[in-house]
Structure formats: structure tokens, C-alpha cells
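With one protein chain removed, the remaining protein chains of the complex are shown where they sit.
Showing chain A:
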Amino acid sequence: MSRLLSTVGAIAIGSLLAAPAATTAWAQETVTVGAIEILSGPSAAYGTAIKGGLELALDEINAAGGVLGGKKIALIIEDSAGNKDQAVNAARKLVGRDKVPVVIGPTLSNEMFAVGPVTNERKVVTVGTSTTAKGITEIGPFIFRTSLPESDVVPVTLKTAKDKFGVKKIAMMYANDDAFSKSGFDSMKAAAEQLGFEIATIETFGSKDSDFSAQLTKIKGLNVDAITISALVEPISGVVLQARQLGIPASVRFIGGNGANSPKLGEIAGGAADGLLVGSPWFIAKKGETNEKFVADYKKRNGKDPDQFAAQAYDTMYIVAKAIDTAGAADSDKIREALYKTDFNGVMGPFSFTQGRDPASNEGVVVLAMKNGRFEILE
């Protein structure tokens, strides 16, 4: 009986899935790509930057004739509000109703760990542009990312701190309620141990906390050379401000993970953030015509400077469009094959995927230092 029911169910679902084939007349005009980003809530800054990057690239691609011999790309961006459940619902909608062959995003690693299994099971290519946690692409064969994982960037930063500033004894801090921050910390800890740092203490806080005085007072008493921190930019700003307020001297540098790599840090923390080191796969002042044009166009379109999330999104839109072209059809399986052949040179530098669907090289990583509330390339 139950088998009969499930067969009936399967047929019903099958016919539902087949129905939109009738809309191919429309589909010939456009190829629809989905994206899931945080457009509201406390972390909306990330999603908004990504949206700006995606849309800028999209405009350029469509103006230049689109893909597959003249089809325009349409982008449907769903808001996850930073909420895993909402992100999964958005994915179900994009896959089930809009039938997109490719989903870009979601914004946070946390969300990707929820969305990835869903899209992967439905065999829809999913390309994270900002998901840097460990294990993202291991979710399944349809999950790609264009963002360098933290584990590729952080060792470069820590090594620079050691070689250049003689850092030996460190305190480590991270937000313990967020996959991105925790995994960034794991990478930092592994790199710190490998470089032979002495870890004086490990302190945690919540992503939405605003008081860090207890942890920082404890760290102050330990006389460390530097403090590593893995979290999103909002709590990092609060931590560096309070550290200076509590009298931790400026000679004790902060070393940030990917979350610290945002102009927001300077806006909020101002001079308190000076000296902070962060490794970045992209930097606004990076030389080269492609990047300069991107920065100027982004600013014109969105009224503010791009950050690395916008840059990664911009390149990703191009990478996806190229893969659709190479695939010859808006078909998820073929696009997946095409992505492996990616050989693209964008604002981030030369880009290709490893067999594990991660970015192939970390050569482009630059170490930045905060100075007067702005990042500068560390000379």
C-alpha cells in the first residue's frame, strides 16, 4: 500500500517537475540564475556587497550580448536574512519553482552547510562566493566556491606577523556561535601551532555580544605580542575598541581572519584598529586595469567602494556565465563539467578550480595593515 502511494506520489511530483517545460519559449530569451544572500538583518552588509558585485557583472555580461549566443542572464536574488532555515527555503524555491541550474551563495558558511546538502541532492550547481569555512566543498560534487578558504589565507598572515614583527606569544579569540568564525579559528590555531607560536589563552564570545571586557582584561594580564581574532566585522570592531579602552597598548597587534577584511572596521573602530593585520585575496588598491575599472564602475553603480565580497561576487558571476557558455546549455550537469575547465582572469587574479572544487591558488593573497582607519598593503 505504502509503495503504491509513493509511486503515485512520485508520478505526481514527476509531472509537476515536467510541467514548466512548456515555458521553454520564455527560457530561450533568458537563462535564469539564482542567488541566496543576506539582504536584511544584522549581517546584511555582506549580502548587499555581494548583490552589488553580482549585478554589476550581470549588467556588463548582458550588455555584451549575454550567453549561449544572445540569451540574457536573469538573476533572482533571495534574501536569507542570515537565517539557515530561510536560506534553505530560498534554495527550495529557486530549485523547485524557478528551476535554476545554478545557485550563487549563500553568504555565510553556516548557511551553506544547510543549503548545500539540499541543492547537491537536487544536482544543482552551487557556487559560494564568500564561504571560507573548512569542509564547504566536501558537502558534495555540486558544491563549488570561488572564495579562498581561510586555511589558505591565514597562514600567510600569521607568517608575516612572525617574520616582520617578531610575534611569538599570542592570545586567540573567536566567536563561538558561528561556523565561519569557528572554522577560521581552527585554521588560525593550526597555522599558529605550525609556526611555533605560544598560545597564552583562547577566549570566546558570541557574534552579537557587545561587551568583551572580561576576556580582554584577562588577555591584558598575560602580556602577549598579538591577539588573533576570528569573527564577523561587527564584533571585531567592538573587541578592538574595547581592547584599547582597557589599555592594551597599540604595540599588541590584532591579527584578523577574513571577517576583519572590511572597510567597516575602520568606520566603526577608527584609530583603535590601527596595526591590525589581515590577509586578503583582493584589495581595492590592487593594480591592474580590470580591477581599477571594476572599482570605478562599482562605486558609480552602488555609491560606495566595493569590498572583497563584492569583488569575489563580481568574478563569480563571470565565471558562472562563462561556464554556462562553455556548457552550451543551461544544464546543471554540463555547467558542472564546464566549471572544472574554468580558466579566468578577473579582479582577483588568475582563477581556476581544483579537483576538490576550491580555488586553485593562494598566490594572490596580500597582507594588509590598518592605518588611520583604512587598510593599506603592508610594505
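Note that in this section a contact is a pair of C-beta atoms (placed from the backbone, for glycine too) under 8 Å apart; a residue touches a chain by one contact, two chains touch by 3 or more; residues count from 1.
Here is the rule we go by: contacts and distances are computed from a predicted model.
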Chain excluded from display, named as in UniProt, from "ABC transporter permease", "Ferrous iron transport protein B", "GTPase" or "4Fe-4S dicluster domain-containing protein": "ABC transporter permease"
Sole residue of A:Gly65, A:Gly135, A:Gly206 or A:Pro350 that reaches the chain not shown, by the stated touch rule: A:Gly206
Of A:Ala74, A:Ala200 or A:Leu241, the residue in touch with the unshown chain: A:Leu241
Omitted-chain contact residue, chosen from A:Asn62, A:Asn176, A:Thr290 or A:Thr326: A:Asn176
Residue numbers in chain A that touch the chain omitted from display: 40-45, 176, 203-206, 208, 210-211, 213-215, 217-218, 220-221, 234, 237-238, 241, 245-247, 264, 267-270
